[in-house]
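Once you've had a glance at the structure underneath, I'll fire off some questions.
Complex shown without one protein chain; remaining protein chains in place.
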Amino acid sequence: MAQLTFREAIARGIAQEMRRDESVVFLGEDIGAAGGVFKGTVGLLEEFGPVRVRDTPISEQAILGAAMGAAMTGLRPIAEIMFADFFAVCWDIVVNEIAKSRYMTNGQVSFPLVIRSGNAGGLRFGAQHSQSVENWAMMVPGLKVVVPSNALDVVGLMAASIRDNDPVIFLENKILYSVKTDVPEGDIVDTLGTAKVLRQGSDATIVTIGTMVGRSLSAAEELAAAGIDCTVVDVRSLVPLDTQTILREVAATGRLFTVEENPRLCGWGGELSSIVSEEIFFDLDGPITRITTPHIPLPAADSLEDMAIPSVERIVSTITKSMNA
Amino acid sequence: MAQLTFREAIARGIAQEMRRDESVVFLGEDIGAAGGVFKGTVGLLEEFGPVRVRDTPISEQAILGAAMGAAMTGLRPIAEIMFADFFAVCWDIVVNEIAKSRYMTNGQVSFPLVIRSGNAGGLRFGAQHSQSVENWAMMVPGLKVVVPSNALDVVGLMAASIRDNDPVIFLENKILYSVKTDVPEGDIVDTLGTAKVLRQGSDATIVTIGTMVGRSLSAAEELAAAGIDCTVVDVRSLVPLDTQTILREVAATGRLFTVEENPRLCGWGGELSSIVSEEIFFDLDGPITRITTPHIPLPAADSLEDMAIPSVERIVSTITKSMNA
Amino acid sequence: MTTTAVKSGPADIETKLSMYRMQVELRQFEQRAYDMFLENLVKGTSHLSLGQEAIATGFAMAMRPDDWTFATYRGHAHTLSRGVPMTPVLAELLGRSNGLMAGKGGSMHLTSVEHGMMGSYAIIGAHLPIACGAAWSAQYRGTEQVAVCFFGDGSTNIGAFHEALNFAAIWKLPVVFVCENNLWMEYTRTSEVTAVTHPAADRASAYGLESIIVDGNDADAVYDVAAAAIARARAGEGPSMIEAETYRHGGHSRADPGKYRPDSEVAEWLAKDPIPRYRSRLLEAGVSEAQLASIEAEVTAAVDLATEEAKAGGIPGEDLLMKDVWADGGSSWRN
Partner (left out) sequence: MTTTAVKSGPADIETKLSMYRMQVELRQFEQRAYDMFLENLVKGTSHLSLGQEAIATGFAMAMRPDDWTFATYRGHAHTLSRGVPMTPVLAELLGRSNGLMAGKGGSMHLTSVEHGMMGSYAIIGAHLPIACGAAWSAQYRGTEQVAVCFFGDGSTNIGAFHEALNFAAIWKLPVVFVCENNLWMEYTRTSEVTAVTHPAADRASAYGLESIIVDGNDADAVYDVAAAAIARARAGEGPSMIEAETYRHGGHSRADPGKYRPDSEVAEWLAKDPIPRYRSRLLEAGVSEAQLASIEAEVTAAVDLATEEAKAGGIPGEDLLMKDVWADGGSSWRN
């Protein structure tokens, strides 16, 4: 089985669907001739040509407006917003237009489109190029939100997102672009709204996403060595949310720890916490603990960024402390 | 004591501070000659003149950019974003620029500014003019977030926001504009980050904000009649958050209900729920229950909007059911 | 700059009569909507096109049925002009279940995809890039459809305007941008906050486009520029931007009496009311007073009927509330 990097998986997933369906088109800044600033779209222009793979001006509102208008008239566009932080310059098109128009028109229009974007920190790019924005999207009714943690999931979830008839915000944690995973040959189509249990434990359940999946698994190994046996759930898609798997796995251990890269307030961890404490309160054996970035903008310096984003060490120590309290 | 409407209180609070401090200036669309589309700024142009009270083009990025640049060079601007939904067209200036620049520059600049905006639903304006965006702001490190529930608090919290040296998002729930409250003469200056306990009960604690404060108080009366005695806390400012009061009041009754107008996912209720279940888990006697708008865009028709936004009836029935479970 | 000569328009009198009928329909519909607003039957807000009927009419007549309209919150006229029946539009304003979107959208979001009415957008500027997207899709699929996108003078100062114009120009998209310049934003005069005299036309060159201004109170003149621009777009020659000069007779929205406008200005523009002007022109062309009066009476009857039908509509219920967030028809965010 071939090893694919996360970035190669992006192009592979897009190409798979562009081959299958003429209505899939792709636009964004530097995605074509340059193959993407993160080299996630190398080869697409060459294979599909400049009519289907289009470089755009620095006009994020136009990019997403174009994607929206095309989606409501028969195409299945994929749009790139280079860094997820840039959603802030085109947020209106995402939240007020794309997310709401189906509902407002009583279902007259659909928006089969994917907006993919380089998300999250770890590359020392500073506060305006390092944000995790999955909670920005999750809070808006009408958006689906996918955050894959590895190349195999990227291919299958990308395909599922492109085939989905609703708008999907597809967030690619930039620090994962170079990470390799075994990916089988042939078409791969995954299912949105399905969490994966990556490790089964008996003492506590760690629920996480994206970059934090790898760190949580490492932490779980260390914790196991210290006698704390953790389940690790990779949520993969925040909307739709696989509450069945999450509630089952939390109920089974009686303890929930969320690990997220968001600043503290109003991250998805708070949402999961509230679902759990509303729906399976009496299955809980102790506090729900969230491990997050502190509620600060992300600093640029490597030393500072490493302190800010949850590390294996912080996951281990937080869980240890809480389990032994 | 004079009765003041919520909308009159806006102008009163701004005028109080503009009289005191020459560096306070005010800009926005239709705020001057027209006195604001919600008539919240009537009289300010007349009293302070067109140099301090300036009508702008429909250019929300320019409005907030101007406020930011002015704030970092010695003024204390107040900017109006007419409807809170329009934050989506200028979100970059709010979240990437205003919120982060103090931190990124290691404290070289401060942003003593207030962005006030007509927030939330109830006026049958449909999905693009009815959103509650307090969670949009709360999730961003570097922003303070104030949501007053009555005219008296408006005056004092407006003054406190203007005097504050940090950026404050001041959200005015539009449906409250016509509501009257007793407001004493003279200068009023309140304190950010202080919740108010409006009703003391023994069975459950309702934590809420804005429009939902009045509804929660009414619900508490009905619940009391049915033998469920509720504390009602008006949070007033989400950032800074008065966790002391909230935790104390929740611990005292052992039960937390949050009532919010946000769509379900990632609202501030989830954040409060997670703080409570992390910090005072063993003081809880039962599930934390959130009462929210469903996770849908807001419909326009009066019948539909009334079903969507939490009503006194829904608050009563949800709490009754949960307390009797 | 091109200023199209008046007394042109479609050659045949039948089409001209349809244009008259349409303008009268739009006028009477809006008047009725206003009356019903005052009766508190229209619950949210509403933005009328009274005085601006010639623009919607001239364009609708020049469009192919499968062309697309993108409008603002001031979209009643554009919706009706594409052939959407009055009853569902009025019912939508009343928040009834027989409304065009079953009450879920309201006055500001009228949409009827089957009529090519691709939506009314209530955030200033947003629909300009969206119209580009539809035009892109037509270009990609080779359907020769054209997107026509209407917006106001005040909307030319927002960022999305700029992005859309440049984007349409570089991709040579089949989209026609139409600025309905009624001189006012909400309560602020656009010229007070705009660096150029013609907020759209004076900026056309910034996108390599021709500067086109038309008398927006003359349906025939509008028809002519519309037909030309749409033909260019359909032929693959790219976008156009047209500034149509007009005036709204009433206030900005809801019950606004529009008192911030000088009486003389209002009077000047009432004298240029597109409907009496068009009426006189038809009389001059030999159409009988009786024929015009009968059109007017038919329209009144239609508006009356729509009023009754709209009022008879049901109150939307819980089934609608949780419907159609997603393409599967539902609203569930979880499994």
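Labels A, B and C are assigned to the chains in the order they are written; within every chain, residues are numbered from 1.
In this text, contacts are C-beta pairs under 8 Å (C-beta built on N, C-alpha and C of every residue); 3 or more make two chains touch, one makes a residue touch a chain.
The structure displayed is predicted, hence computed values, not measured ones.
Student: Among the chains present in the display, which ones are touched by the chain that isn't there?
Tutor: Answer for the hidden chain's contacts among shown chains: A, B, C.
Student: Touching the left-out chain: which of B:Gly65, B:Gly122, B:Gly254 or B:Pro294?
Tutor: Of these options, the touching residue for the absent chain is B:Gly65.
Student: Quick one: which of A:Val133, A:Ala308 or A:Met323 touches the chain that's been left out?
Tutor: Residue touching the chain left out of view: A:Ala308.
Student: Which is it among B:Ala9, B:Ile31 or B:Met104 that touches the chain not included here?
Tutor: Once the missing chain is taken into account, the touching residue is B:Met104.
Student: Which one touches the absent chain: B:Ile31, B:Ile93, B:Leu157 or B:Val259?
Tutor: Of these options, the touching residue for the absent chain is B:Ile93.
Student: Considering the whole complex, not just the chains shown, which residues of chain B touch the missing one?
Tutor: Residues touching the hidden chain, for chain B, are 25, 51, 54, 56-57, 59-75, 77, 92-93, 96-97, 101-110, 112, 141-142, 164-166, 193, 239-244.
Student: Under the stated touch rule, tell me which residues of chain A contact the chain that is not displayed.
Tutor: Chain A touches the chain not shown through residues 29-30, 33-34, 37, 55-61, 85-86, 88-89, 123-129, 264-265, 294-297, 299-304, 307-308.
Student: In the whole complex, what residues of chain C lie against the chain that is missing from view?
Tutor: 125, 157-163, 165-166, 169-170, 192-196, 202-203, 205-209
Note that only the chains that are shown with their structure count from here on.
Student: Tally the contacting C-beta pairs at the B-C interface and at the A-C interface, and name the larger one.
Tutor: Looking at contacts between chains, A-C has the larger number.
Student: Taking each chain's centre as the mean of its C-alpha atoms, give the chain farthest from chain C.
Tutor: Chain A.
Student: Go ahead and note the Å separation of the Cα centroids belonging to chain A and chain B.
Tutor: Comparing mean C-alpha positions, chain B is 30 Å from chain A.
Student: Can you give the whole-Å distance between the Cα centres of chain B and chain C?
Tutor: So the centroids are 36 Å from each other.
Student: Please compute the C-alpha centroid of chain A, do the same for chain C, then give the distance between them in whole Å.
Tutor: Spacing between the chain centres: roughly 40 Å.
Student: Among all residues of chain A, which ones touch two or more of the remaining chains?
Tutor: In chain A, the residues touching two or more other chains are 92, 96, 103-104, 141-142, 239.
Student: Identify all positions of chain C at which a residue touches two or more other chains, and write them in rising order.
Tutor: 102, 104-105, 109, 121, 123, 125-126, 159-160, 320, 325, 331, 333
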